[in-house]
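Each remark here refers to the structure printed beneath this line.
Omission of a single protein chain aside, the complex is shown with its protein chains in their original locations.
When the chains are written out, they are named A, B and C in that same order, and each has its own residue count from 1.
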Amino acid sequence: MEKKTKKKVPRLLKLQTGTGERHLSDEERHFFDIKGYLVMENFFVPNQVNEAREAIQDMAKKPSANITIERKDYELELLNIVEAGGILEDAIIFKRLLQPMEEIIWGSQVRLVASRGLIKEPGSIETLTQGGKADPRRYTKYRCFVEGEFRCLMTTCLIALNNCSNGNGTFCIIPASHKSNFPHPYSNTSLESVSVLKDIALKAGDAIIFSENLSHAIKSPINEKYLWLSYQYGPSYMLSWPGCEASKELRTRTMDSEIKTRLLKTPYYHPWDYYYKDIVN
Amino acid sequence: MEKKTKKKVPRLLKLQTGTGERHLSDEERHFFDIKGYLVMENFFVPNQVNEAREAIQDMAKKPSANITIERKDYELELLNIVEAGGILEDAIIFKRLLQPMEEIIWGSQVRLVASRGLIKEPGSIETLTQGGKADPRRYTKYRCFVEGEFRCLMTTCLIALNNCSNGNGTFCIIPASHKSNFPHPYSNTSLESVSVLKDIALKAGDAIIFSENLSHAIKSPINEKYLWLSYQYGPSYMLSWPGCEASKELRTRTMDSEIKTRLLKTPYYHPWDYYYKDIVN
Amino acid sequence: MTPEERYLFDLQGFLFIPEAISKDLVQQMNDDIDQMESLNDEEANKLGLYRKYHNNNKDHPGHNPSGYDCNILSRGGPFEALIDCPRTLPYIDSMINEPFRLDGYMFMIRNQGCRTVFHHGYAELLPYSEFAVEEGEFKCVSVKIAYALRDVSVEEGCFAVIPGSHKSNFDNPFEGMNPDKNHPLVEPCPCKAGDAVIFTEDLTHGSMINQSKKTRRTLFISYAPAFQSPWGKLVDTADGFEERATSRQLELIRGPSPFAIV
Partner (left out) sequence: MTPEERYLFDLQGFLFIPEAISKDLVQQMNDDIDQMESLNDEEANKLGLYRKYHNNNKDHPGHNPSGYDCNILSRGGPFEALIDCPRTLPYIDSMINEPFRLDGYMFMIRNQGCRTVFHHGYAELLPYSEFAVEEGEFKCVSVKIAYALRDVSVEEGCFAVIPGSHKSNFDNPFEGMNPDKNHPLVEPCPCKAGDAVIFTEDLTHGSMINQSKKTRRTLFISYAPAFQSPWGKLVDTADGFEERATSRQLELIRGPSPFAIV
């Protein structure tokens, strides 16, 4: 409609509807659509793993002003961990993460909706999310069209900071459950007894991108504490998770990065309306 | 799979899956997808209208061996009217009819499933079909994919042989009802009281192609007898309507027409299996 | 919703609600608008009102500007009553079918020569406009209500839609074009003051060219699931709103907890 205004919009806020930009290979696209996830080995190199582990552990001891700690039984959740800076801030624009997110959600109109550091101890609660059509969380909706484009809502990138396999603190999923037409019948079943639940073996530094609409859980580690990093992305108009709004401090220090600035913007619909709002304010 | 056999298949039976051949214009495709029908003015020229009317009236008096007459109150249905030959046989391969059918159903793998001559008298019964998801007739299913291809099941071409408008013997539909998610609530309502029912004014010789999944009815004519021709097409594997199987006589006399031969074939799935069957028999 | 209303909204993508608001309330709003119209832009801005002009009436140079949009909820007064209009809100409840917010409240002026071109349609796949039905229940996002504040005929530039386009699988060939009342796809929706049209944002919609000297006045109020953002200034309220508001009004403006459903 507002074609004149559209033209004035800076590239930063280019409307992505229907651009059909593709970053995934045919095989990746086919795989993600069927299974609901993509594994990225060595997303962090060992140095980055160590830096991330240390930053999370520091924050757990003495959180900075913009990070909130939520304690559950045998589990610590550090909300808004992106505020910690360093690798925890830089990871949000890693191409291997951001390009799939842009294809899966909505072009360059994606936002960082939540970021978390997780410390799981032996005994931590193992909850299998519902997934599929029966999932009450509509903000996790998976959408994809025949030989067409993705239009997913909340999509998560989970980064392992320990080696997790063989059921020891492992991340696990029900493959293809993001398209389930029926509720899963495993509410009263221990994870070990769910035949279709699959352990995703990850080494420290490996990451997995998955639709939040996929049934998933993190198993409790057997002996030690396991650390995780979680970033959740959504379309530009999705609100931040409560406690995960970007602070003024973070916005100021990321001003030079066009991409970080975009990911941390307050929610918006039409880029030109956002732009217009800037003018009239 | 059977690539070797596939190659041997004559062009006549070329597998149409995913060829993406398009005959409709962008506007026609957009219109048909939204409304569920397409009107073709002057499908028959006046001479053809007269020939068709005479042939139907002759058959009603003295039906040929392969045509069955069903009498309802104030209505005559001549099943398998294609057997009457002449314009009633030739119409099935008119480009303006066949090209849309091929795009809407399944490429060149379409069949003539039924053909009928209809004589409606004042007082004939007006039945509004269900349409949409709630329609129990799964063989009428409408399928279309975002910016993709159609894969419809039964699709009908109805040709008016009188001028029908203003509720006098008019064909009428509920536009867009082929995508209805709910049953229509008009089972106990007279057609005149259905606010969304739309009369399609047709002149003698005009035709309408519509998804059988669209809610539709033919109103009773007020004074005279009204004549109609109806051809129903489906994918290659759809059985013929009982009483509408092509006779040996018809198959023999249409042997020289590749297109008629194909439309009148017994049902088949893979063209090469059909071919194979010919060889082993 | 009655079975017929459910059927019609699903079939066509909109629902016509006659006499959605009382003549009295319409009068109060029009009186307030008359007063606001007497302000120049600078005066309006001072009161927190921002006008976004639509200067597209090249054929009618005598009528400039031909129209504008404005965040009128910041005027407070009678406009607050429509936040939770008892005649329409139950429909929104059934159409969105989960906790929702009021995400935009806009006043529109359309003078002679002005129109809104056709925009949207399902095939755009706009994620924030999706029309959806699952298991026999609507699951829409972005449902809007257009309230007519004056009688508006086809010639006076009424709202216009392409019924069924909220399920269209193909690009809309009429995107960006003026609605043509003679095209078989187009349905103009003339209204009396106080009538409302509820529609899904996935529906191709726009408005006819206003060929009269009468100014069309319309309120567009939009609702969306809790996790969706409000449209900036279009949810600004007037001073003292929080004290005056009912608890439902407060929830609709602040938005329910965005991710409370787990």
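Convention: a residue touches a chain if its C-beta (ideal position, glycine included) is under 8 Å from a C-beta of that chain, and two chains touch if they have at least 3 such contacts.
Everything quoted here is computed from the prediction, not taken from an experiment.
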Original post:
Since one chain is left out of the picture, which of the remaining chains does it touch in the full complex?
Top reply: A, B, C
**OP:** Touching the absent chain in the whole complex: find that residue among A:85, A:122 or A:175.
**Re:** A:175
Subject >> Positions on chain C where the hidden chain makes contact >> reply: 135-136
**OP:** In the full complex, which bits of chain A touch the chain not displayed? Write them out.
**Re:** 26-27, 29-31, 33-35, 144-148, 174-177, 179-185, 196
Original post:
Given the full complex, what residues of chain B touch the hidden partner chain?
Top reply: 1, 3, 17-18, 106, 133, 136-139, 143, 145, 148-149, 151, 153, 234-235, 237-239, 241-242, 266-269, 273-274, 276-277, 280
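Rule of thumb we're sticking to: only the chains that are shown with their structure count from here on.
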**OP:** Select the category (line, ring, star, complete, other) that matches the graph of chains linked by touching.
**Re:** complete
Original post:
Counting in whole Å, what is the centre-to-centre distance of chain A and chain C, each centre being its mean C-alpha position?
Top reply: 34
**OP:** Would you mind listing the residues of chain C that make contact with two or more other chains?
**Re:** 125
**OP:** Would you pick out the residues of chain A that each touch at least 2 other chains?
**Re:** 145, 148
